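Omission of a single protein chain aside, the complex is shown with its protein chains in their original locations.
The letters A and B name the chains in turn, as written, and every chain counts its residues from 1.
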Amino acid sequence: MKKSLTLVLILFFSLLISSLSWAGEAIKIGVPLSMTGPYTDTGDNYWKGIKMAVDEINQSGGLLDKQLEPVRFDAQEFAPERVMQGADYLCGKLKVDSIHAGWAGWGQDVRAYGKYTAPFFADDGSQASVDVYRQDKKQYNNIFQLTDTGINQGKSMFNVLMALPYEYPNKKVVIITADDAWGTEVGDTLEKNFEKQGWKVAMHELVPYGTNQWGPLLTKIRKIKPAIIHVEIVSAQEVVTFFRQFMKKPTNSILSYGYSLVPREVLETMGKEADGLIGEVPTAMPTPQAPTPEAQAWLNKFNKTWSHLPQAGSWAAYSGVKTWATAVSAIGDEKKHEEISNYIAANGYKGETGWWKWDKDHVMRAGGDVPIAHYQVQNGEMIAIFTDPPAKPYKDYKFQIPRWIKK
Amino acid sequence: MFIEIIDVIISGLINGSVYALMAVGLTLIYGVSKAFNFAYGSLYSLGGYIAFLLFSLAWINNYLLVFCLAAPILLVIGFFLEKLLVAPLRKRDDWEIKVMMITLGLALFLDNSFQVVFGARMKSLPTMLEGSFELGEFILSYQDVAIFIFSIGGILLFRWFLNNTRTGMSVRAVAQNPEGAQIVGIPKEFVFAATFAISTVMVGMGGILLAQKYFITPTGGWDILVKAWVITAFGGMGSIKGSLYAAFIVGMLEAFVGWHFGMTWTLIALFAVLLTTLAVRPQGLMGKWG
Partner (left out) sequence: MEHKPIALLLAGIWGIVAILPLFFGSTNFIMHILIMCLIWSVVASCWDLIMGFAGIFSFGQVAFFVIGAYSSAILSAKFGIAPIFAVFCAGGIAAALGILVGLPCLKLKGAYIALVTFAVHMILEPVLKGTIGRALGTGGSRGILTIAPMKIFGFTFSSSNPVPYFYLMLLVAIICSAIIFIVIKSKWGTAFLALKDAEDFASCLGVSSYKYKLMVFALTSFLTGMIGGFYAHYIGMLSTRMLGIDLFVTLMIILVIGGVGKFPGAIIGAFITIAFNEMLSPIGPYRPIILGAMVVMLVLILPDGIVGLVEKLFPKKQHELTH
């Protein structure tokens, strides 16, 4: 019994090790994304961007004449020990030279990957991550956020709502968010900003994921008759059911969906039915017409490779890989992690739309050449109507007053 | 205020009818065979996905046809699941826990298979009925009315089946006294499998009926399982009438708590009421079998 147990154990662990060790001249990069569970879809969006960047680099002769070899790790549902395990596996065991993640654990990832030196790119969009970073900037020097925080995105949503060429019938707003870190961060920011401007936050409701019966809330909303309803739940089922149940008897309210407009099923399911909804994508390439010819070429290429338009995160993750590759070429040695991180922090990266710059918190703040794009659904398509900061209309696209608003 | 309350009551009624349909299948298996089916939620999703596949066929364009085709498929699946997975365990002393484990494994298998085959994104079905009618201040969509009628109709049909058909009566006989039923010549094993099959059909049909409103996702069945579980325990496991009452009480409770206190409190309120009920009546509202 004991013998067989030892054998079994040795067999398991030797298999474990042998499956992990590789030979050959390649630069390994770690890709910890959610491959199973509820975050699978977002993980997929990031992966498509990363894969595209890696393939591009490999096809053009590799990086420093070496091929890139992405190693994937299933981050599952981002339980603390899972995040840590990913860091220990990719950085500790495989000694990868960079890590490209998307949503990665909202602060937990900074702690886990900060123990190592390889540059780490995440798309957390969370103040929690920044707070952890600030605790020890030297230790976390290798951490880079590809997206601005929820606080700044919330501010941006507010700015654009105020900038819309539309006269609000009253100053009442209803905020409904998911009870996760992202939702509360955006919700609290919006509430603060609205109140500062003299608006009345008539209802600020946290809802758990999986909510699909909105009757009781809509009853209250119909009584309040707010000028704006902001919904921030990044999951298609919740926002589609909300919209449909709202439309049974709509109020004269602008429906602002923030980042919840992003899951592709929202538009796939509703198509033109969703016309009028507004939302935002940070670190985004505005569609349908990109700001520069290079960006347009990138959009077309993505569309050809994956046969759909990029989702939120794809371009950010792609740019993360490119940023790192540029820095490695400049330094000339992928193993000099510290210098590469310093190079990125100091120089940034010139992408398809212009410069990406990281601030002192290693966050790619929105603005400049990579602003936050604000969309409205028009004719079943996401049309960029504003970019922010500073809030300005994008190209010739115009905001349309939603069909449910009656004068 | 008055209008608002009526509005909330309407939401409660619609929710309640949905819950009733979900809970009846679960309570049936438990009542008859004391088996707890953890894969119940996955079978709900399975129904939705079967309908999704059927609708993707060119010649299928209405719900009636989908119901008629999906029912026998689900019936066969349910029957063989019981025969292959649950029946072999029944001989053991600790079969109750083994059944929970095997159905949990089945749920894991099914949910993730859905994800691999159909993708993680949610799928939708065409709406059964468009539009809504207004009654003064109140709006009712035809879809909700259809769901209400189908749920209540389904349950009534099922009750009729239990009380008036030979198979139905043998199901009741086995539920009341398995040994006795066997002595008078009712094939117990067959009844167990048949109950499992019927319950699969009911939950699968529920999946099809609700997919047009709530969509189909690979892991969407868990919420259904938990709700159905709460309601069956609340109403008394094994009691169909109890589940029916419990479903409407829960629907109303959720609607009122959500309206008055906020959506995050619904789950907490639900379990508080459940615990209080079970503390006073351990067998639930109308449970017969402890």
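Here are some notes:
Basically, contacts are C-beta pairs under 8 Å (C-beta built on N, C-alpha and C of every residue); 3 or more make two chains touch, one makes a residue touch a chain.
Keep in mind that this is a model prediction, so the values were computed, not measured.
Note that the absent chain touches A, B when the full complex is taken as a whole. Checked against the hidden chain, the listed residues A:Y46, A:F78 or A:Y349 yield one contact partner: A:F78. Chain B residues in contact with the hidden partner, per the touch definition given at the top, are 30, 34, 36, 85, 88-89, 92-94, 96-98, 100-102, 104-113, 115-116, 219, 222, 226, 229-230, 233, 237, 264, 267-268, 271, 274-275, 278-279, 282, 284, 290. The chain not displayed touches chain A at residues 1-2, 5-6, 8-9, 12-13, 15-17, 19, 35-38, 40, 72-74, 76-81, 84-85, 88-89, 92-93, 106-108, 111, 115, 128, 131-132, 135, 179-181, 183-184, 206, 208.
To be clear about the criterion, only the chains that are shown with their structure count from here on.
Against chain A, in their complex, chain B makes its touches with residues 4, 7-8, 10-12, 14-15, 112, 115, 120-122, 124, 132, 134, 139, 141, 213-215, 217, 219-220, 223, 254-256, 258-259, 262-264, 267.
Chain contact summary for the complex, chain A toward chain B: residues 36-38, 40-41, 44, 179, 205-208, 210-213, 215-217, 219-220, 222-223, 236-237, 240-241, 244, 248-249, 263-265, 268-269.
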